[in-house]
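Submitted below is the structure of interest, expressed as structure tokens.
Only one protein chain is missing; all other protein chains are in place.
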Amino acid sequence: MSIITLTTDFGIKDHFVAIAKGKLLSKIPHCQLVDVSHCIDLYNVGNASYVVSGAYASFPKNTIHIICVDAELHENSRFLLMRFDGHFFLAADNGICSLLTQEREDAVEKVVLLQNKPEHLSCMDLFADVCAAINGGADAESLGELIGSEDYVGMTELRPRISEDGNVIFANIVYEDHYGNAVSNVSKKLFEEVGKGRPFLFTGSKYKMTRINKYYADFNTETRALSEYHGSSLLIFNDLEMLQVSLYKTNPATSGSVKSLLGLGYHDPIIIEFESKNE
Amino acid sequence: MSIITLTTDFGIKDHFVAIAKGKLLSKIPHCQLVDVSHCIDLYNVGNASYVVSGAYASFPKNTIHIICVDAELHENSRFLLMRFDGHFFLAADNGICSLLTQEREDAVEKVVLLQNKPEHLSCMDLFADVCAAINGGADAESLGELIGSEDYVGMTELRPRISEDGNVIFANIVYEDHYGNAVSNVSKKLFEEVGKGRPFLFTGSKYKMTRINKYYADFNTETRALSEYHGSSLLIFNDLEMLQVSLYKTNPATSGSVKSLLGLGYHDPIIIEFESKNE
Partner (left out) sequence: MSIITLTTDFGIKDHFVAIAKGKLLSKIPHCQLVDVSHCIDLYNVGNASYVVSGAYASFPKNTIHIICVDAELHENSRFLLMRFDGHFFLAADNGICSLLTQEREDAVEKVVLLQNKPEHLSCMDLFADVCAAINGGADAESLGELIGSEDYVGMTELRPRISEDGNVIFANIVYEDHYGNAVSNVSKKLFEEVGKGRPFLFTGSKYKMTRINKYYADFNTETRALSEYHGSSLLIFNDLEMLQVSLYKTNPATSGSVKSLLGLGYHDPIIIEFESKNE
């Protein structure tokens, strides 16, 4: 059974998602459709890349991941089929392929520029045709023109910068999640490479922290009950192994989020200073 | 495999949608359930009709479309099974069948008044029974009483009015979507029939426009970059071929919508004046 995932900025109140699913089910009756998200920030390719990066690897190899964000079909638009890390990705040539693969360019197997046909009224018509072809065993190459990474739109999100002395990481918040967590662009790998186990001082907004929780509830419960830590700020490497600022068990809808309570939101800078004398 | 779609005003936080799905899966274990929308404006049959109209035709013929909006089961409520344009529709007799079919009455194949049974505690119990019967090959006629269009509730949404001289369309905004677009009740067909290719002046709120974009990004990029058009208002025939007012790449959650920025919202009037001397 073919699994197809959908990531869009279509929202959930209109008929847009159902149209996509109807077209896919019309061509591939027994496919398993899985919603990744339809609440991508409108037209935000970086946001879509973050969510798809987080989700795709949990699916079996050969899953097809459709990304419909900023993907209007018109006379100048281009659409891509990318084979990456054993999965298929269908998206507009709007930078998302470069964002998805920026940390693992070696895992890009091939990228095909798809051929749109006059009967395609939207990118979903094209994508449904391609999904059906893949499901029928077609080679990616047969569905369009193989292109190199210099031939599709490159895009870079904010990336961390390391000070010349190797003691400081200058980085940014790049995602805010449902729990109100503020996710930075500092990976665990980068943190460990630069920090080499040294003590550090994290600064975000006007707040400073010096410890990374192993898990959210990782507080000292010898002197205080765990419930007394509700609302405490913490640093943690999240499920995607990115450094994240969190407030223990707060609720953005009621008590608040990292953005509303600490003033640390999308694209805001953070600084991590490692102790230099330990080097 | 039987495909069943669901359109409701149940929302997504409670157990209501899951109850519906559990009942359907209990009777038809291998059906493919597809959510169209559970965020229909509460009790708004016109809203439901717009969304279902937009979605149904993308599905294979014989798909069953369940619409649970303003569909309380009690001693006086009536429920319908409609065969329309090759699809099945299950809904309360609350006007939705007339709205769904108002532009294509010729495609109504049959309407059956369903027989509720004492063991049905909600319309979903009835609908699950009917879906199982259809799935088992039952004829629509065997599931209730065949009735004519005069026998079910008629309802009309706001419809465009043409001036006596045939030069002006007086119409309304009838839907606001996830992107903040304001959709009117002027179809491309009506626009072309009345306009006959003449230049026109569109007025909505205090704004005027004279051009219809072929696609959203259809701007003159010889003198300005496309990104400079972000926020520009435009007219377009949307995916359902209805005239729509849009703001290029704005976000209702942040920068704004047609309603918040142009003051043009649900049920507001619009006017399209065609040049009379060209006739």
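Per-chain residue numbering starts at 1, and chain names A and B are given in the order in which the chains are listed.
FYI, a contact is a pair of C-beta atoms (placed from the backbone, for glycine too) under 8 Å apart; a residue touches a chain by one contact, two chains touch by 3 or more.
Only a predicted model underlies this, so the values are computations on that prediction, with no experimental measurement involved.
Participant: Check the options B:G22, B:G136, B:P199 or B:G263 and report the residue that touches the missing chain.
Facilitator: Among B:G22, B:G136, B:P199 or B:G263, only B:G22 touches the chain that is not shown.
Participant: Which residue among A:H120, A:K188 or A:K249 touches the omitted chain?
Facilitator: In the complete complex, the chain left out is touched by residue A:K249.
Participant: In the full complex, which bits of subunit B touch the chain not displayed? Write them out.
Facilitator: Touch set of subunit B with respect to the missing chain: 10-23, 25-26, 29-30, 33, 41-43, 72-74, 76, 121-122.
Participant: Touching the hidden chain in the full complex, which residues of subunit A are there? Just list them.
Facilitator: Residues in contact with the chain left out: 1, 3, 5, 12, 32, 34-40, 50-60, 63, 177-179, 214-218, 239, 249, 251, 253.
The rule is short, and it goes like this: only the chains that are shown with their structure count from here on.
Participant: Nearest whole angstrom, what separates the Cα centre of subunit A from the Cα centre of subunit B?
Facilitator: Taking the average C-alpha coordinate of subunit A and of subunit B, the gap between them is 33 Å.
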